[in-house]
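Below, a portion of the complex is reproduced, with chain positions unchanged.
Just so it is clear, A, B and C label the chains in written order, and each chain counts residues from 1 on its own.
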């Protein structure tokens, strides 16, 4: 019965995340010309699509790992999950605005704010799951002090105001946080070991 | 065999609801300017998106709880479910029309009518499930007199004509009904207890 | 292993059908005015949406019943299923063209041709499943002489040319075929009994 509840929670989240990751590509509008130079204005749109694809992909992958540890689904987990999906659903809009305007200040600020909200919502979902399963649960032990999670939040909060003075640095931080989660561990060897190990309930959060 | 049927019913409903909740975000069109004031005209579109996201989220969550209690899927349940999905599928249109026109009278009336039709279709699906499982079924007992369901229907019917004289009150009622289902119980403690309890087949309907 | 294959076949079909049924609603473009008369031009678009929603809903429901009887998935079944999804995926286009042009001749002819192609593809999928499971399989016995299937094909073939002389009659036939499958049996009592019976692997095809 609870497994069922979890199954649908996963299926619904998979559906929403799959749609989010795919409709972002609709922002790359088919150009009218047929020369390479007609594709050139699409480059920033394409790059912001790549960045957001990586982010949504990491979220899906980590959501997948985290839900793995869930034994029973509570109402609070349901709400926290919908809350996360809400902020993720704003990524296509933020990506489109940033990409079409070649990474100018305010769209990049908004993009950072949506990333920050997503990270916060992920953190709340993590809290809700730990709350339901106790401090000795797999997730609670895997998360530990959650240094990577806090570091991401701090980096986003640094990057958002940096857009006003050094926009390229801010953008670099967005990329850095993505990479930080993409390469799941600092020590490369352990990282590669992780890559080839069947995944357990370890914690990952962008 | 029946569990299978239920599985596909849930999967298909999850798919349709996931798409409905996500395509609504496509109504928030990327603006051409790059100033905060260029986002301002999007505020009503955004707010109506939030309201509809909450509504669709509640419907998904309650649909999830209600389907939990289903033991076997009949043809009548299939049809009633498709009927509910039909009305939910009109929410993106009604949301877009209301949001782009800053909550003026007729679009808000239509929005209320779609909400009313969704609530009615949900009620019919509930009837179909109870009809198939008997008056002693989990759902029948959980629904009881269905005060919250009837109250929602009455509130929608009140709000729709109120749009002509006090549009803000009507809009407030739409928000109120959403909140009424969002906070699943009046008594906060019981509500929070529910939030942390593995969900059973209790009845919830927006 | 085969159950797995069937599970993914169903999941993929559910996904595609869920998207087809939902993107059709995107053809109902949000109008610029805020009066009832601004909705009036949308009426034929809305009616063709309703008709196509019913058709896709029936296809999903019958696909669901038919796949129920599948014991093992062969390559031919996979291809026949993709072929059916291809024709179903053209319904949103045909619906939009017919609806936006108020049911004039040629768009209605095309709509009928897509319906005919869908029915033909469904028939081929049915053949592929029976071929894989033998003449004594549940599906083969349930289909029998497949009178309803052949009747639909003949009615579509009648309706398509009728568009040139009596377009309303042709449209009426499209509605009639939908109703014929919607009300699953001629004898009302038996029909209602079916509605309340857990569904078995009986055959249904629009």
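Following the convention adopted for this analysis, contacts are C-beta pairs under 8 Å (C-beta built on N, C-alpha and C of every residue); 3 or more make two chains touch, one makes a residue touch a chain.
Keep in mind that this is a model prediction, so the values were computed, not measured.
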The full assembly in this file, of which 3 identical chains are displayed, is built from a number of copies equal to 4
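By our rule, only the chains that are shown with their structure count from here on.
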Chain A onto chain B, same sequence, C-alpha superposition: rotation to the nearest 5 degrees is 90
So, in whole Å, the Cα centroid of chain A is separated from that of chain B by 27
Chain centres from averaged Cα atoms put chain A and chain C apart, in whole Å, by 38
Going by residue number, chain B touches two or more other chains at 11, 15, 18-19, 23, 26
Per the touch rule above, chain B residues touching chain C in the complex are 1-2, 4-5, 8-9, 11-12, 15-16, 18-20, 23, 26-27, 72-76, 78-79, 82, 85-86, 89-90, 92-93, 96-97, 100-101, 104-107, 110, 131-132
The chain C residues in contact with chain B across the complex are 10-11, 14-15, 17-19, 21-23, 25-26, 28, 30-31, 34-36, 39, 50, 53, 57, 60-61, 64, 67-68, 182, 184, 194-200
